[in-house]
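Here is the structure we will look at.
In this view, the complex is presented without one of its protein chains, the others remaining in place.
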Amino acid sequence: MQRIGVFVCHCGSNIAATVDVARVVEAAAKEPGVVHAEDYQYMCSEAGQLKIREAIKEKNLTGIVVCSCSPRMHENTFRQAAERAGINPYMVEIANIREHCSWIHKDMEEATEKAVILARAAIAKVTLNAPLQAGTSKVVKRALVIGGGIAGIQTALDIADAGYEVDIVEKTPSIGGRMSQLDKTFPTLDCSACILTPKMVEASAHEKITIYTYSEVEKVSGFVGDFTVDIRKKARSVDMSKCTGCGVCQEKCPSKKAPSEFNRGLNTRSAIYTPFAQAIPNVPVIDRENCIKFKTGKCGVCSKVCQAGAIDYDQQDEIVTQNYGAIVVATGFDTIKLDEYDEYSYSTSPDVITSLELERIMNAAGPTKGHLERMSDHKAPKSMVFIQCVGSRCADRRGKSYCSKICCMYTAKHAMLIRDKYPDVEVTVFYIDVRTPGKNFDEFYRRAVEEYGVNYIKGQVGKVSEKGDKLLVQGVDLIDNKRILMETDMVVLATAIEPNKDVRKIATMLTASIDTNNFLTESHAKLRPVESPTAGIFLSGVCQGPKDIPETVAQAGAAAVKVVGLLAKDHLVTNPCVAKSNELFCNGCSSCEKVCPYGAISYEEKEVNDHGIRETRRVAVVNSALCQGCGACTVACPSGAMDLQGFSNRQILAEVDAICK
Amino acid sequence: MQELVKRAKELLADGTVVRVLGWKQGDLGYNPEPAYFNSEEELKDFVYDGFCGANLSKYMIEACKMEGNTLVFLKPCDTYSFNQLIKEHRVKREKAYIIGVGCKGTLDIDKVKNAGIKGIESISQDGDTLKLKTIYGEKEFPFNDALLERCTVCKGKTHQVYDELIGAAEGEEAGPVGNRFEMVEKLEAMSPKERFEFWQGELSKCIRCNACRNACPACSCLKCVFDSNQFDTAQKANVDTFEEQMFHIIRAFHVAGRCTDCGECSRVCPQGIPLHLLNRKFIKDINEFYGEYQAGEDTDSRAPLTNYTFEDVEPGIVVERGQK
Amino acid sequence: MQVENNKEFRPKIVAFCCNWCSYAGADLAGSSRLAYPADVKIIRVPCSCRVNPMFILRAFQKGADGVIMCGCHPGDCHYTSGNYYARRRMTLLFSMLDYLGVENGRTRVEWVSAAEGVKFSTTMNEFVAKIHSLGENVRLEDLRCKN
Partner (left out) sequence: MYKIEKSRLSELFAAIAAQEDLFLPIKKCDQANYGLWTEEAEVDLDTLKTVKSPKDCFFPQSETLYKCKNEDGKLAIDPAKLQDKPFVVFGMRACDVQAVKVLDNVFLNDPVDSYYAARREHGILVAMACHEPEETCFCKVFGIDAANPAADVATWMVGEDLYWKALTEKGEALTKLVENLLTDADEAAVEKEKKQIQAIIEKLPFSHLDLSVFENSELMELFDSPKWEEMYKPCLACGTCTFVCPTCQCYDIKDFNTGSGVQRYRCWDSCMYSDFTMMAHGNMRTSQMQRFRQRFMHKLKYYPDNNDGMYSCVGCGRCVSKCPASLNIVKVIKKMGGEA
């Protein structure tokens, strides 16, 4: 018979304000098996834990129930406390009477009644708990970073500098990411390339870093400490070991009509290309869809002009399989599609552009060589209108509910740069709110208004239409409460950003959870912001939520530290809540094996003694190092031979019974 | 039938098998029992007729544990069960020598008796007619009217697994075959209350004798959950209607995607509960939701409940369908 | 007896929540103070695929009026595929319960991510309202467990 102790936490007033803690203690004390029940202000505090340890010793407790906050918060705390007092850490159950009770109910009577039931369920469960022993698993001392933008590069550099091998997998032909497309950066107006390219070079030169560009993660298996990843290296059609990066092939390539991804389709590129001049690696790829050789079989110009003989039309995709101890997701973002924003005439007028397109226009290496001009007639604009929150903070289905965070600042940057370089251009910004929290951010914005005379109008634009060679902007000024109708030469849309479209696929492979906006979910919004709830998966950059460059770099470093912390360990303690098969009930039917996502179940011909009946049977055996404890097998098993430790059939049924009582 | 006996004798004689699993003549003309024959001599009692309804695949689980190989006679429909058992590693293919036997349909003596024919002493078949000698005189009954429900919706005459065939009309379509989901559809069309009353009436007859389970080739667990304490379900009583519902829902669920629709459960139920309607409901749902699937057609495909696709229907379909 | 009849119907509702998404979603609903009725009691399971149909029937047997299962959105399962299996199992189980004449609103599956505190709360509010409209569970009851 178990001797159970129940500890009810007030959590200051978080619980005690709505739950009558004393009544919970009183009710719990009457439950079968309970020999001790008490309450305390903060059970998780050292003093609270001491109470638990003392009670364990004094009352010879075998099981503990803590009625407190979510087990996701403090289960480990209390397990450790139990262990320190000499009982198995898995003899602890948590009744979540805060998140699932006191915080959502107002009526004290109701909340107390529910807390009593939740406590009862936890007591019923712990009665059936059994001591569990955690095993260990190895750690592969190598990390994978998915995405080669500033987030990925910074994470990889930090991990590599700590002495661990890192691989970067980048989908496009070059690392660099979004930041490489930017012209200047706020709030200091540094040249983006000037601060990024040294990092790119550093990464490529680092002896601990291997970069796979034009590559994608194809398959991930395994778990924290030992993931097995297949990386598809797409056929580049150029031999990286031979290419010297001279660029002749790109010059001579007769197919130059493919829209340039790097320049957001504002101009075109050749079929064999490097995305931009400072690309790393400086080895072009052949875009087989646009290559004449691949389309018609004729051409072969690049091959002919290549002195190094690096062109290889027969190159095939290659799969590299590698093991990693940790994986960092740094897949970044894209701007949303504006197909559904007809009111801004984005798809009909070339002079309505996104801010990212403006970055390319402003950039000296961009389609206009850095001259501010309209894409329709290449004339210099005399007036420009910036529209904020296009698709951000949006109530309808077309856009995103969140604030994209970076738009206010880059718009101020754009406005300032334009007014600085082209003082005769009138710049108007329509905004909902100007959000500038950040070091030197508001000062930056105020300079745009005060020093550079940018005209900020609080209000939204309802429509942008073409009128002759001008654009007609219809909006409202909410402060003066009047309608505004103005003609302008160019309109720039501060388009919402969203996670890269591939992130969902990657999250699925990694079994990392993702929110409704496709941002990867962090393990805890405040306390574990760079870790995914899936052990061994870390988050860097905008894939977790909108961020500017300094934040991204900071988070990248934080993710790297977490990775290093993991890789520094020689082994990990595994979760002992794994499946276990009772060989006397096992039919050997293989149903469990079929649903196991980890290949953790195998079969053995085994001599069993079933109450005196000795026979050889085919029985399931669980490899507890591979099993992650999902429980799929337990339901697939018709005879109930397969059970999950820590969440056994009888434990769950005991909870059901206690709740339905 | 003589051909079957002759072949069995040969296979015993040449050592291919050490025993024969077939049916033995009963003492009432309609109650042959599944039986092992270990010698030529014993085969004198061998019988194969319309009353040999028992699906011998189930017996092969035990037979495969015995020394030596077993010759088993399987009707087309029994071979699905055998395949399913191979898939689940419950029988060993190499331990069985399977003779696929032709089947004209299996019979339900209760259909004859319910027509008021009592005191049956012996039965013979004359074309499409059963000739019955009873203590109350000679009677006749149309063969087709005595068919078990399962045979009126026959899966076909093709054996799914065998070593040789005798008297089988391989590839031939079964005779006039009804829609096996007809009754399921009828139930689905009823109001929830009517459905509840239908099942309440039927399932309340259950005496928890476990005949359905023990005859079922898919229910091959060494220890059924309802006999073990794994879920505290070992109640062994029909003390409350919930118990019967629970038992039959879970039993049907456990065989869902594995049930070949052999109909043994309904054939053996002493209370005539149409248990196959539970299994067929799952089969129908599986076909509709996840694509046509016939358990026992092969030995290596994934069963519907150990499989999935990204686009599977959501459980809410049940509500949506109900609103149509 | 008079008192009995006048007593307000307080349904018993069991919610199985997977540890990684829905339980965290419920936690988020809690920390966001998004209220839902106290009738809902949550049982934490590692994954929706841990939920055995037996648990659901047992809940009804012991007096539950509604059972809801929440898991990660399809594609987001912490264990890759658990919720896909759960989806099939629950679809078939619910269909069977419907076939047996049990009101089909008494069971529900909802995918709730760790970030969807709002969805968790609205789902529970809706579900409790639905159970109120269906009233007490009598078709899947075990009379021995009443009183």
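Order of writing sets the chain letters: A, B and C. Residues in each chain are counted from 1.
Going forward, contacts are C-beta pairs under 8 Å (C-beta built on N, C-alpha and C of every residue); 3 or more make two chains touch, one makes a residue touch a chain.
Quick caveat, the model's predicted, so the values are computed rather than measured.
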Among the chains presented, those that the missing one touches: A, B, C
Among B:13, B:28 or B:177, contact with the omitted chain is made only by B:28
Touching the hidden chain in the complete assembly: which of B:129, B:235 or B:287 does that? B:235
Using the touch definition from the top, which of C:62, C:89 or C:139 touches the missing chain? C:62
Residue ranges of chain C at the interface with the undisplayed chain: 62-63, 144-145, 147
In the complete complex, which positions of chain A touch the hidden chain? 30, 32, 611-613, 657, 660-661
To test your reading of the contact rule: which positions on chain B touch the chain that is missing from view? 26-28, 31-36, 54, 58-59, 118-121, 134-136, 201-202, 204-205, 207-211, 213-215, 223, 227, 232, 234-239, 264, 267-268, 270-273
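The criterion applied here is as follows: only the chains that are shown with their structure count from here on.
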Among line, ring, star, complete and other, the chain touch graph is complete
So using the touch definition from the top, which pair is joined by more C-beta contacts, A-B or A-C? A-C
Length of the line joining the C-alpha centres of chain B and chain C, rounded to whole Å: 36
Find the geometric centre of each of chain A and chain B from their Cα atoms only, then give the gap between the two centres in Å, rounded to an integer. 53
What's the distance between the Cα centroids of chain A and chain C, rounded to whole Å? 29
Scan chain A for residues touching two or more other chains and write them down. 595, 636, 649, 653
Where in chain C do residues touch two or more of the other chains? 52-54, 58, 75, 81, 85, 89
For the chain A and chain C complex, residues of the former touching the latter: 70-72, 96, 98-101, 103-107, 110-111, 113-114, 117-118, 121, 504, 507-508, 511, 513-516, 519, 521, 533-534, 577, 595, 597, 628-632, 634-636, 644, 647, 649, 652-653, 655-657, 659-661
Footprint of chain B on chain A - complex, ascending: 584-591, 594-595, 603, 610, 615, 617-618, 636, 638-641, 643, 649-650, 653
Okay, in this complex, where on chain C does chain B touch? 52-54, 57-58, 61, 74-75, 81, 84-85, 87-105, 107-109, 139-144
